[in-house]
Each structure stands twice: as structure tokens, then as C-alpha cells.
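Mind looking over this structure? Questions follow.
Complex shown without one protein chain; remaining protein chains in place.
Moving on to subunit A:
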Amino acid sequence: MTQTRAEVPLTITGGRKRSVAGLTMNGLLVRLALYLFLSFVCLILLFPNIWMISTSLKDSPQIFAYPPELIPAPFLWSNYLVAIQKFPFFLYLRNTLIVTGLATFGTVLSASLVAFGFARRRFPEREVLFGVLLSTMMLPSIVTLIPTFVLFTRLGWVNTFLPLTVPAFFGGGAFYIFLLRQFYLTLPYDYDEAAYIDGASSLRVWWEIILPFSKAPLAVITVFTVLSNWNDFMGPLIYMNKPHMRTLALGLQFFRDQRYTQWNYLMAASTLTLIPVLILFFAAQRYFMEGILLTGLSGR
């Protein structure tokens, strides 16, 4: 049964099909009210972002104006130029791209291989180990923080990219493995069967059959991984003590510490940090939403 994508009319707009007189007028009003409400909530949720961008374009006196003003006057686009000179933006961007790129590659690659093992290969310990994997989702990461830090310190990995990237290659996190495994289970086994009869190796089945079918869930975990690495704060805070190793998310914090806060530059830098993931998110939006609705996120 391919129930997954059934459009569920959660009939808030209710009674569209009732043939009562004045239906069109009613339906129109309901719809209008709905759009207004959707936009209202949207505005509330986006407000901090709007304020962030507005502040990034203001001059200093206007930032401290009371009551505060939303529209910058004048629009100081030059704040952005100043901001990238006030802290090593491009160096931090490079660091962030390296960490995010490697960690995402590691996560997507290893999570999909591990999920393939759990979903498409039978072995006696499979169920037990999968249970263990699920239970690790409930493990608070804080328990392992200190010994992991000690381990990486002993290995001499502090102030390198290794602590933030190497662990990603070890399965990339139980949640992602779980998501992909749930999805792989929904693919018919006949394709694999046919390929094996033709003498294909399981690695080829993974690469040529499973992966091409999994674009949407792979997009989901890619977006999740990029976001969590791009925005990670505690990891770089602990492992990147040297200023030249900082990522953008961490660099913003130190930007603030310079004597007194220059809010407009800080917000310009924040906006610049947000823009790349924003672009990615909008680009992947269709796949992302579709993928989330498709995957085992329905929690069974």
C-alpha cells in the first residue's frame, strides 16, 4: 500500500464540498482568514531574523534609538563590508566549509552503508544490534563528552579538523541510520534479487539500485547534517582554541567580545553566516519536505 503520500485534508477549511448556497463566498472568506493567520504566525516566527537583518543595516545611533525602529534609515550596506574586515570572515568560512563538507560526506556515506546492512542483508545479530542502535538515540551526548575530549587531546587532535569530522565516518549518528533503514525497507527486494542473479555484488546493488531510489531521504539527512555542523557551537568551542581554527558559528561569539558590542556589524556577520545554509535550504526545499514526509519519520 502506498499510503505514504496520501493528501490528508485536515479539513480545517472544512465543508468545501457542501452544496449550500453562498458556498463560494464562505469558502473564500475561510481561505482568506487562513492565509492571514498563516502569515501572522509566519511573521512572528521570522521576526528575530527580520530584526537581525534590519539591525545589520542600521547605523549605531539608530540601533539604540528608543522606541526601536524597524526600517533602517539610511540603509548602510557598507556594514557588511566592515563586518567581514572586523573578523577573518573568509578564513572562518573556509574552516566551516571544510568541517561541514567532510562531516556531511562522512555521515551520508557511512549512514547509508550501515542502513543498507541493517535493511538489506540478513545476519543473526541484526535485530539485537539494531535495538542497541535505537537505544543510543536516547543517550544524552553529554555523558561521552569529556572522555571523548580526553581521547582527542591525547591523540593530539585538538585544533585540527579531525575531532569534528572523523566521528561522522562511523555511521554518522543513529537517527540518520534509522531514517535511511526505514526507507530502504520500503523498497521492493525484487530489484536486488534480479541484480544478484546477474552476478552483481552487494556494493553495486547499494550504489546502483538503492542510492538512486533514495534521493529524497538522502537529501533530508544531507540538509540535517549540513545544518547541525554549520551551526554547531559546542564542538568548535571545545576543540578549536586557536583563533585561526574557528568556524563561523564560533567566530560570531568572539566577534561580540571585542570591548563593546557593535550590534550592526555583529548582525551583518550573523546574516552572512545564515545566507549559505539559507540558499541550500531553499534549493533542497522540495526534496527536503518530500523526503521528510516519505521517510520513516512517521515513527514506527
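In this section, contacts are C-beta pairs under 8 Å (C-beta built on N, C-alpha and C of every residue); 3 or more make two chains touch, one makes a residue touch a chain; residues count from 1.
We take it that contacts and distances are computed from a predicted model.
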Of the listed "Sugar ABC transporter permease", "Copper-resistance protein, CopA family", "Quinol:cytochrome C oxidoreductase" or "Polar amino acid transport system ATP-binding protein", the name UniProt assigns to the chain that isn't shown is "Sugar ABC transporter permease"
Against the hidden chain, subunit A presents residues 3-14, 31, 34-35, 37-38, 41-42, 45-46, 48-49, 51-52, 55, 63-68, 110, 113-114, 116-118, 121-126, 129, 132-133, 136-151, 153, 167, 169-171, 174, 177, 202, 227, 230-231, 233-234, 238, 248-250, 252-253, 256, 263, 266-267, 270-271, 273-274, 277-278, 281-282, 285-286, 289, 292-293, 295, 297-300
